[in-house]
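Left out: one protein chain. Kept in place: all the others.
Chain lettering (A and B) follows the sequence in which the chains are written, and residue indices restart at 1 in each chain.
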Amino acid sequence: MSEDAKSRIMEFVKTQKKSKLYFNDLCKAVPEIKMMQAKKIVNELVNEGQLKYWSSGSTTMYMLPSEGDVDKEEKGMN
Amino acid sequence: MALKHATPLIDELEKGPWPSFVSDVKRMAPKNPMCEDWLGVMELSYKEKEGHWKHGGIVGVLGYGGGIIGRYCDRPDLFPAIAHFHTVRINQPASKYYTTEVLRKLCDLWEPRGSGLTNMHGSTGDIVLLGTTTDNLEPLFYELTHELGMDLGGSGSNMRTPEGCLGMSRCEWACINTQDIIYDLTMEYQDALHRPMFPYKFKFKSSGCPCDCVAAIARSDCSIIGTWRDKIRIDQESVRAYAAGELTPHAGAGGTEKRKFDINAEVINLCPTKCMEWDGKNLKIWDEDCTRCMHCIRVMPRALRPGVDTGATILVGAKAPILEGAQMSSVVIPFIKMEPPYEEFKEFVEKMWDWWMENGKNRERLGETIQRLTLREFLKATDLTPDPRMVNTPRFNPYIFYDPAEVPGGWEHDAAAFRQRHQA
Partner (left out) sequence: MAFDPNNLMQDRITDIGPPKYDKFFPPIVKDNFGKWKYHEILEPGVLVHVSETGAELYTVRIGAARLISIDLIREVCDLADKYCGGYLRWTTRNNIEFLVSDKSKLQPLIDDLRSRGNWFPIGGTGNSITNIVHTQGWAHCHTPAIDASGVVKAVMDELFEYFGSHKLPAQVRIALACCLNMCGAVHCSDIAILGVHRKPPFIEHDRVQNVCEIPLVVAACPTAAIKPKKVGELKSIEINNNRCMFCGNCYTMCPALPLADGEGDGIALWVGGKVSNVLSTPMFSKLAVPYIPNEPPRWPATVNTIKKIVEEYAAGGRRYERVGDWINRIGWERFFEKTGLQFQHEHIDDYRLAMMTWRTTTQFKF
């Protein structure tokens, strides 16, 4: 079930217009799963390198590892 | 040795009796080029009256969604050593006791890996290491966990590093073991601290008594404030000693000399609930009227002490102004015993988080979600019962959302019966 949920989340992320998504956006891909449980699944996706975090310092978002940082001009520096 | 950048403006901040951060950093500058360039960028900001930092989305070490804040200088041409200048937050030991041994180790660890500048401490309580580069983050984390037994603090949409007052470690008024509560919550919710799941930040703060030395009521989404529900303990002999001018009132806070002390003027008449009486020999307190404001205890600490049936008042929802305006925390649990392993409290916390995660909008603090969806909904979700202690006054607008379940027939009218009684 967790593998299925993972692939649904990843499918969702890949089809979004925005490169960065909030946690509750990700949860929309698996509406039947409690958010506390969804958190564990998302943790696994991060640990497996399928998703990565992006933070404004005050809030955190999720993105694909292939996406750059907020400031594309900074790309060379990261 | 002359420094790389002339700093005539910030040099003005070396004058005066208060410790100067400029003098401190200047001392560091000859041995650390980051400090040298940092002085340069500060001087530029002082000249232009504008900051020179850009944000970066970097968040942490592998597997962590918080603890590191990315910073880049917007004038790397002038200040190359601080082109990258990220922040590292380290979870402080609760209420900030240290040995020199651990502090020296921390300094030794930080020295080769960044600017050597710190904040002791950040607003939320973390030890803050200011200014390092991305390549230093993983080794720094490795050394921190292996050599110091320390871990990163929170940032972003995580539970933030909890903090408490120093409580029972050095205060006679602590009604709860704030340090143990904070340590226990921090350990129990490590995953929430390191990996984001909330709509926005979430802060716990705990003060041992209503004096609230960590500002829990103003600054934490969940405030745990020590209190008692029995009687203030009175040592009548010491009360008489204060009255006779033999003891320094207010523990010396208003002047350390022993002085003539008028109990009626300084205590009895100031009591907000007027629940005390002094007949010249004995102090009488009507404890059932006391709201535990701490004034009499603070002014006569050797005569009065909080009661012994202690616990905490739980309040929720404090936050700084953006977006809906500043809020203070509101009472939702007037009294709860706070004893390890704090199971009853944690059950409440998890119900609260479930509700907030399901219902909170992105970037909405708990207090704002409650404001939008009502305290009633919050209380229902957390299985709490309404109590007059939760409000300053009952509502004074008539827009009551009656529960249809409690109205006979719900929201449905019997139209036919109505029309039998009334012509159209």
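By our rule, contacts are C-beta pairs under 8 Å (C-beta built on N, C-alpha and C of every residue); 3 or more make two chains touch, one makes a residue touch a chain.
This is a predicted model, so every value here is computed, not measured.
Peer 1: Who does the absent chain touch among those shown?
Peer 2: Looking at the complete complex, the unshown chain comes into contact with A, B.
Peer 1: Touching the absent chain in the whole complex: find that residue among B:P17, B:G280 or B:P340.
Peer 2: Of the candidates B:P17, B:G280 or B:P340, B:P17 is in touch with the missing chain.
Peer 1: With respect to the chain omitted from the figure, which of B:N158, B:T248 or B:T382 is a touching residue?
Peer 2: The missing chain is touched by B:T248.
Peer 1: Where the complex has a chain not shown, which of B:G40, B:P199 or B:P301 is the residue touching it?
Peer 2: Result: among the candidates, B:P301 touches the missing chain.
Peer 1: Across the whole complex, list the residues on subunit A that are touched by the chain not included here.
Peer 2: 17-20, 56-58, 70-73
One rule holds in what follows: only the chains that are shown with their structure count from here on.
Peer 1: Quick one: which bits of subunit A touch subunit B in the complex? Just the residue numbers, please.
Peer 2: Of all residues in subunit A, those touching subunit B are 22-24, 34-36, 39, 42-43, 46-47, 53-60, 69-71, 74, 77-78.
Peer 1: Flag every residue of subunit B that touches subunit A in the complex, lowest number first.
Peer 2: 54-60, 63-66, 69-70, 72, 83-84, 134, 155-158, 191, 195-201, 350, 353-354, 357-358, 360, 362-363
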